[in-house]
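Remarks on the structure that follows.
Just one protein chain is left out here, and the rest sit where they should.
For chain A:
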């Protein structure tokens, strides 16, 4: 505690201390300024301080960081005392202007302040020093004007580091901001606070970050994630605490936070890969909805993660290759032979390991999940995202699947040249390992004369890598045009590329050589020289075949002036002098003649040539050699003199010469290995592609090595999210939340389930996460060890388990539902309720009776249903109130039973009711109970009281008329669907057969569960069926065709917004708490005058519940409302519900005032729904 206090107090003290200094500065400014400050009280306080004291304070307070501030004061004193003698140099230049700015900043007018701030920001932008204005600017940190404030922030962030003490003045403003009810203000306060690089506030920042990390607003949490690396760079010692925060934020389920927290993870603790396990699947699933920059960071991190956790997917392939080893040697001449050998070595090891286990490779479902979820991002418009996915596939995907990235990468080549540059570098690396991938896109790498040279050279590199026996002719033809380019650097690169093609592909070696030899007659010296160099390298491979080329080149010595080329020719002749025995001495003769005029490298080669000829053909060249050596002896260059001396000693036998001369031949005429012409991009792929380090081919600071595949996979069960009690109960909510987050892409993802069998690995994963959490870890590891087939088996098992569970429920339901006309259900409900209410406390009974009375008041049984719900709520309140945890536990039990079909019920007492409700629906669906016999008027009454809408008029329907209403009962096959009850009436004279629906046209995300086909609807008869529609919380219509055996009718169902929700039970306190979290934009308030008939409680409740499927929140007064206590004068009515699909809370408050005035307030996360709901309820209450 005490340390904490100290931590907290420290900055406060500092603030106080600095405040005095600061205020002194201000005071002096104010003294100077002709305008007196209005703040007189403060000023007297300043003057009470003695100058000595001040000086003391100054030296103590601003000693270290506040150099600028100190200067500032100094100047103030000097100006005061000596009348402005010599300030610092920087101040002298524009002292007037800065005074001017200060004055403007001190003024009361926002416009002046703004103008001053704008000028200051312009100074900062130009890189001018504006630090001396710090005190004047910081005063305005609490300014009301937003733009001034923002600009002050800009200034503060720029200079706070230099003037730490003064910067502390602003901290309290931000601390206040951190507590603001508006999330955006909280976020911006945290953002600026964390951007001020002042070490002293580290504890404050730490606290603020911790607090913000558990803020309910995801935006604030995102800001907290952003603040983590800032704090870390300021004080790395906070690492441990920060990791805790990161761990917490990693568990966050919102897309907004995901990218930022992974970024923080990468900056602070990239080595803590274990933190990812639990969040791995979630990250994979969220990925597509994260903003693009976050995607890049997450994908790069997951690449590393996957490398540590999964097995190499190409193990199998390498085993196969091993089997067909004979083929391999066939390609032995390929450039990557050595590499392959190495690979083989590795493979052998792996193979051995694999053989030991006798287990073929099965891809971990999580590995598959990652690959599948990243693939769509190849379509991103952001080049960085595409590149990130591409590198992920390159490093992680099985060989057969890597190909998909080629198309996307080629697309990026259309982008800006900088993007091209980076992409081509990566493609160049990829083409070495996976040539086949880019072969179809060969032509996309053709070079245009307008490309910048650096792009041309990279494209050339790619083309060279792609060259093989089949396409070499087209590539060479293309190269031929490049050689004629005006860009000589490019031409030189092309010649080298040709050389490489020639070394790599034996078939074209001769053609290339001939082409290059032709180039020797090119007019451009550079071209010729480059060709000579390349030819020299080529000839080294098979010198014996090409003596004529050597002869040709020997002739060139007369013309070529480029030293490098001359040197190359001389080296060639010397090396292969036995192939050109006649010409070689002659060349030496010529060279001897021009020796003195040659460049140094040429001279060295002349010496070489002479030495070699002397050794092979001393008869003809002895004298020449002597002559050359003598010339060299007196050369200006000592290298050449040295070389000459060395050679002479070595080759000319004298009595003094030592043992070495015997080996002269071996020394000079040793067989030299042919140079290997290989790509500079070879082996670059040990760097993670797309990274800066890869681009530079050097490790950049902070680069995380891409780990090698593990030989055996680590335990995959670490990724199973164990579902402890509390998360368990929220697991369903989690799923729903996911849907809220991704209304766009999740059409099939969220609910795909068993239908997408190809992709179902992840489903089993998520299944174990939510459905069968209790045995999750077990099944997870099972899938690992079993073979591929068993993966699907296991899924089946999972499915079976689920269905079994459902089935196990079903019998009960069915048995109960056999006689389930709605009426009977209702009766039973009532009975059960009565039974319950008997057992319940008195107060409850009272309430019961109260609602009973209202029941009797109300004519329509529609409101009865509402009240029933209300009652349900009321019933469950007493147990939930005293111990809240109880309800939670109960909820948990509920979800253990996987009662997906039902809405979570608040208390176990009510479950029977629910069962009954859903039973009726089950039977509805099965079309059993609602035969005509059951459709007694009594049954229809309640539902007809629900507002019915016409779906098909009997005239357009040729006798068939259809009405529908929203039955407001949970749709049992899918809790996310709204149940729509359809009433078919056959008014025609003939029977209608095969009534069913077809061709459903929906907005994305929406789903429909068809009503069961009605096989026969005799003339004059009626039938009812229930269908379910998931409207995705939108009021968009579901369009479909209603088909009979003869006709098809286009119809559409559009839900009123009030039907998109289902009632939930909340206590008043819970309601208020929830409401508090849905402030701001999520709150819509409207004033209204209540309709004259609608001023009593009953009417209001009824109208609201008719307009929207909500349940009333029992208000506090209700509870202790014995009949003696009069109801409050201005009662407040609260209603609560959740949207059906996403489960967002919808809270409605109607507060009545005098004379029918009232205020309606709707709080809903979904603003659209909220707005529409307000309209609807308003209409209902005012009519």
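Here is the rule we go by: a contact is a pair of C-beta atoms (placed from the backbone, for glycine too) under 8 Å apart; a residue touches a chain by one contact, two chains touch by 3 or more; residues count from 1.
One rule holds for everything that comes next: contacts and distances are computed from a predicted model.
Asks: So one subunit is absent here. Using its UniProt record, which name fits best from "Gamma-secretase subunit APH1-like", "AP-3 complex subunit mu-2", "DNA replication complex GINS protein SLD5" or "Acyl carrier protein"?
Replies: Answer from the UniProt record of the missing subunit chain: "AP-3 complex subunit mu-2".
Asks: Hey, which of A:100, A:237, A:469 or A:524 is the one touching the hidden chain?
Replies: The single option touching the absent chain is A:524.
Asks: Of the residues A:242, A:284, A:369 or A:384, I need the one that contacts the missing chain.
Replies: Hidden-chain contact among the options goes to A:384.
Asks: Touching the hidden chain in the complete assembly: which of A:448, A:619, A:672 or A:1093 does that?
Replies: Counting the whole complex, the residue in contact with the absent chain is A:448.
Asks: So one chain is hidden, and I want to know which residue out of A:110, A:991 or A:1021 touches that hidden chain in the complete assembly.
Replies: Touches the omitted chain: A:110.
Asks: From the listed residues A:122, A:400 or A:1016, report the one that touches the chain absent from this view.
Replies: Per the contact definition at the top, the residue touching the missing chain is A:122.
Asks: Which chain A residues would touch the chain omitted from the figure, given the whole complex?
Replies: 109-111, 114, 118, 121-122, 124-127, 145-147, 150-151, 153-154, 158, 161, 182-185, 191, 194-195, 197, 217-219, 223, 226-227, 229-230, 233, 256, 260, 263, 288, 291-293, 296, 300, 376, 379-384, 386-388, 407-408, 410-411, 414, 416-419, 421-423, 443-444, 446, 448-450, 452-454, 478, 481, 484-486, 522-524, 690-693, 695-696, 698, 700-704, 740-741, 743-749, 1003-1004, 1034, 1036, 1081, 1167-1168
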